[in-house]
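Apart from one protein chain that is not included, each protein chain of the complex appears where it belongs.
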Amino acid sequence: METLFETKDLTIAFGGHIAVDHVTISVSANQFKSIIGPNGAGKTTFFNLLSGQLSPTEGEIFFRGENITKLSSTERTRKGIGRSFQITNVFPNLTVLENVRLAVQSQAGIRYQILSHFKKYKDLEAKALEWLEMVMLEDKQETLAINLAHGEKRKLEIAMLLALNTEVLLLDEPTAGMSLEEVPAILDVIRRIKEKGDRTILLIEHKMDMILDLSDSIMVLFNGRLLADGTPEEIMQNETVQSAYLGGIHS
Amino acid sequence: SNSEQTESEGNEGTEGTTETEEAPKEPIKIGLLASQTGGLEAYGEQTLRGFELGLEYATDGTMEVAGRKIEYIVEDTETKPEVAVQKATKLLEEDEVDFLVGSSSSGDTLAVLPLAEEYEKIMIVEPAVADSITGSEFNPFIFRTARNSSQDAVAGAAAIAGEGVKIATFAPDYSFGWDGVAAFKEAAEKLGAEIIHEEYAPADATDFTSNIQKIIDAKPDYLFVVWAGANSPWNQIADMKVQEKGIKISTGAPDIAALATMEPLIGMEGFTVYYHDLPQNDMNAWLVEEHKKRFNGDVPDLFTPGGMTAAIAIVEALKKTEGDADADTLIETMEGMSFDTPKGTMTFRPEDHQALQALYAIKLEKKDGVPYPVPVLIRELSPEETAPPIRN
Amino acid sequence: MDVFFNLTLNGLATGMLIFLLAAGLTLIFGLMDVLNFAHGGLFAWGAYSGTWLYATTGSFIIGILGAVVTGLILGLITERVIIKPVYGNHVQQILITLGLMLVLSELLKVVWGPNQLSATAPDFLKGSFELGGIIIIKYRLFIIAVGFLVFVTVQYVLKNTKIGLVVRAGVMNKEMVQALGINIKKVFMLVFMVGSGMAALGGVLLGPYSGVIHAEMGMEFAILAFIVVVIGGMGSFPGSILAAILVGLSGSFMAYYVPDLALAANMLLMAVVLIFRPQGLFGWKG
Amino acid sequence: MNDSRSMMILFTQVFIFAIFAMSYDLLLGFTGIVSFGHAMFFGIGAYAVGIFMKQFEPTLPYFLLAVVITILITAIVSYVVGLLTLRLKSHFYAMLTLAFASLFLVLAEKWRTLTHGNDGFTFRTPELFRDRLDFYLICLVSMIVVFLLLNRFTNSPLGKVLQAIRENEQRTESLGYSVIQYKIIASVVSGVLAGFAGILYSVSLRFVNTSVFTMDITLDALLMTIIGGVGTLIGAIIGAGLIEFAHHWLTELAKVHWIFERWIIFFGIIYILVVMFFPRGIVGTVRNIKMKSKKRVIEKSEQQKAAG
Partner (left out) sequence: MSIQLKLEDVETYIGQFHILQGISLEVRKGEVTVLLGRNGAGKTTTLRTIMGLNPSTKGTITFNNEEIQSLPTYSVAQKGIGYVPEDQGIFSELTVEENLKVAMKNESDRTKERLDYILNLFPDLKKFWKKPGGLLSGGQKQMLSIARAYVNDNELLLIDEPSKGLAPIVVEKVMESIIEMKDKTTIVLVEQNFMMASTIGDQFYIIDDGQTVQNGAMEVLKEDDEMRRKYLGIA
């Protein structure tokens, strides 16, 4: 299988605290990989390094063989690495539709257009609506994002990522706080994307059933270090994972 | 075109006939620009009071000259050039004034000067002090009854400069200060003095001790201070023991409110534009008397006689033209015109229309019953003596 | 060497004076994050009321206390009427406090007239003495002492009570602080009052420093206070005092050694500090 | 007729400040950047014209040259200032712009051969601007053109990204927009337009002095924008009108009744009342009310549907 991206000795330290510690992985195209690990293990930080929110103190990141370590998050998004955020991160005083439309607009490469009036971009809006329907948020399209309930914000977050239509999707606890009823629906969306087979997905989650259900492979971070990387079965057998992460519930 | 309009309107009632005594004449209108709000509002108030009294005095209370009534309209410039221009335009366009008088700040006045020329109306500048008003920015419609920076400087120099005297200057770091020092330097050097140090400080500074330190280091005989504005250095000059180090201080005495802050400088010799008991003449006596009567016992202040002078200059000129307010006629009349003022006789110099006037060499003294140091006359500096160079 | 000492001492004193002016703003702007453009109005009211009280009663202490009380009262009214509706909204704060500033400084003229007033120190603080070539101005020593005292007191209170924390927490998340059982409105009101009282104290102490007070002094010194709070790092008292002393010293030394730049001294200092430390001297990172 | 002449001058002033305030709104309302130094661009324009008209000839070619120079300088300065948004956040950025504007003020004060310091200087303008009616029309047209341009600009895809930056800078970046470039674009457009307003201002006065670089000028823009309603453009125009006219009427009243002699108090009270009754500025609040009543109508009809 073709390797889509890889990290070499990826490391970041905040002051004295090493949050990600020499992590070397490679992810092949169209794979579904999950990342698990205790709170504070460095999962989100690892995403931040991949998406360019943070730059590493050491190590490199390659995307399709190209070294992208020095690229900004903007450039990485344009290259095809999109992400969602663990802490809801939307445009609070814009409507739900406008939020998604901004993502669609970026995806369409309409960035510095001044002359053509925005209203002409009906199809952008139509596309944005499609994404909203996909996450079951279409009836909230005129609501300001700040007024959404928590779970609704999570859905918006996902819609914005999907609208970017990037080849790589980095999903940071997409369903945290989402209701029991809707988790399956969102999982469905993710599954469908996976099944189309043209996306590479990295997922951070603490919901083990979901991870086991979706993942081709799982990597485990512990104190910033890569503890294990393997198939779901292998990982579930891992002693440390059992005792220090899952605890009694899954044993 | 505007003056045509005024005339045709003025002639409406008497169309076809030559002017006769009985025909009711249009009033003379004067537009007064002054700061009535903001930092300079005290100056504005002085000018206004003086002007009102001046009109009364000059017309013997009739408020008429050559058969024409005199009206005046006051506008507040707020010490902002753009407001000054707006208000001046309003006076010229809407009220169709025949004269402008003003204003309290040099900046406002400079902004208005071109309007006088554009509308061909006489503007009496009072009490703005910038040299450039009758210098580089001069136009023939401008007459100034106020003294200018150079006159101040000449007076200041006359009070202290002499052969071999070493002088340091201290002034705020903006046009007013630079102008004042430059003019002083010229005048003082003419008298044989030497300017050994020029010190400037931001006008709004809190701490002047560094500047004073440098002046002390320069060891002059005199320190000549050009200062205006509320934030004054007098306290710190006293605290730094400048006088104890054998450096005599000199400056222009300001208005009464500011004199109150000059307690530490008692004994200082300098000059002033006006203090109410300095000029000894009937008109000044009248001014002091009337002013007290009208403004519950207050005496006229630094710029009150200036306002009065501006009024008198207008009335005197109109008397001479028999009520004709045409600018060209007025210019011809006023150039070289001498007239009496609370400060004695003044003369509009023909070249730059600056009124030559007396200033006063004074000493600050403590007087019983007066809550501020009082300027006491050393000698009157004659108009000829204080005549500034012509620079237009 | 004498010159150096003179410049240092006077710069330090001026710095302390500026600190006194900025201390109230460090609370109101730095800690509470209220862009209070009317702060200068409080200086001026402190200065006028204090100077007037001193002149009428003959007691400098009464003057100072009177100024502080005036500041507290004005602070109370201001907080209740003007600031309370606009917490957390900088745009509205700018407009409403600028309005208040106009009202405050014009009212001064209604009460005390448009003229500047002279302000003097009491006799025991008047004048100066020389100590081996160094001129020491008594009032400046007094200012240094008061400044130091204010700094120590405030620092002690902030370090030994939760109040500073509560205010900062309240600015970040007002609801949560209340959900923790704290009446944040009352805390804000008290802190605002104290800040206003300190502004008035700065104002009344400024009077004898320059010898005059005038209605326009407010805006002039308010900008200086804002500079100090920002380059010190928002809400940090050690930052404010350091920044104030830097402003004082740079003013003093620049006026002596590079007089051409003295006019720009404060702004240059601020530009340099901010370009090299974008969060201010004692600002938190991030 | 005469009365309207005087009004005309007032309106000219309104138009000029409306342009200035709109340029400020682009920063404050649309991009979320607070600047305390906007006067620097205004001043650059004002002085460029003044100096050219004074030092050379008051002719149209020189005027145009002054315009070009203004555009160049304001563009360069606003580019640099815009770059600094990268480093400095909120208050710190605002204060830095204040420092820059103050340095321009000092420069104007000190470079006396050119500027005559704070006394300033008068100059003649090209023939075209001498008639006040013509100039009034020029300013009116300029304001309309600037409004239309900015309206188009802010409603363009680019403008939408600016609003996104105002809302959440970091998120905008991760959507694939290069935030700093947008901020610089906004800064430059705003700076150049402010410079243009400065040009018109000094032409209207035929005089320029250091007051064009002062904090007061920035505050004017700030107040007008906020009173009208930030992020609305039209609000900046209404704000400019309101402030200029309130000012005009209050000073007139001062002559009529002594109560208004301290008219500045009433001026201050107006600001306070605007915040209390129009918390989002006049346009913002009115729009809000309209939107609410529209929603209510929709809700009602929905309820009726549900009931029916």
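For reference, chains read A, B, C and D in written order, and residue numbers begin at 1 within each chain.
We adopt the following convention: contacts are C-beta pairs under 8 Å (C-beta built on N, C-alpha and C of every residue); 3 or more make two chains touch, one makes a residue touch a chain.
None of these values were measured; they are calculated from a predicted model.
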* Sole residue of A:98, A:125, A:157 or A:173 that reaches the chain not shown, by the stated touch rule -> A:173
* Selected from A:92, A:151 or A:232 as touching the chain missing from the view -> A:151
* Return the single residue from C:55, C:172 or C:272 that touches the missing chain. => C:172
* Asked: On subunit C, what residues meet the omitted chain?
  -> 162, 165-166, 168-169, 172-173, 175-184, 284, 286
* Interface with the undisplayed chain - residues on subunit A -> 14, 37-41, 43-45, 86-88, 147-152, 155, 173, 176-184, 206, 208, 244-250
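Keep this in mind: only the chains that are shown with their structure count from here on.
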* Asked: Common contacts of subunit A and subunit B?
  -> D
* Report back the single chain whose CA centre is most distant from the CA centre of subunit D. => A
* Asked: Hey, which chain is the most central one here, using CA centres?
  -> D
* Rounded Å distance, subunit A centre to subunit D centre (Cα mean) -> 42
* **Cα-centroid distance, subunit B relative to subunit D, in whole angstrom** => 37
* Structure fact -> Multi-chain touching residues of subunit A, meaning two or more other chains, are none
* To do: Indicate the residues of subunit B shared as contacts by at least two other chains.
  => 173
* Sort out for me which residues of subunit D touch subunit C in the complex. => 28, 34, 84, 87-89, 91-92, 95-96, 98-100, 102-103, 106, 109-110, 215, 219, 222-223, 226-227, 230, 262, 264-265, 267-272, 274-276, 279
* **Of all residues in subunit C, those that touch subunit B in their complex** => 3, 6-7, 10-11, 13-14, 17-18, 109, 114-118, 120, 127-128, 130, 135, 137, 139, 206, 208-217, 220, 224, 248, 251-253, 255-256, 259, 262-263, 265
* To do: Under the touch definition given earlier, write down the residues of subunit B that touch subunit C in their complex.
  => 38-39, 41-42, 45, 173, 199-202, 204-211, 213-214, 217, 230-232, 234-236, 238-241, 257-258, 260-261, 263-264
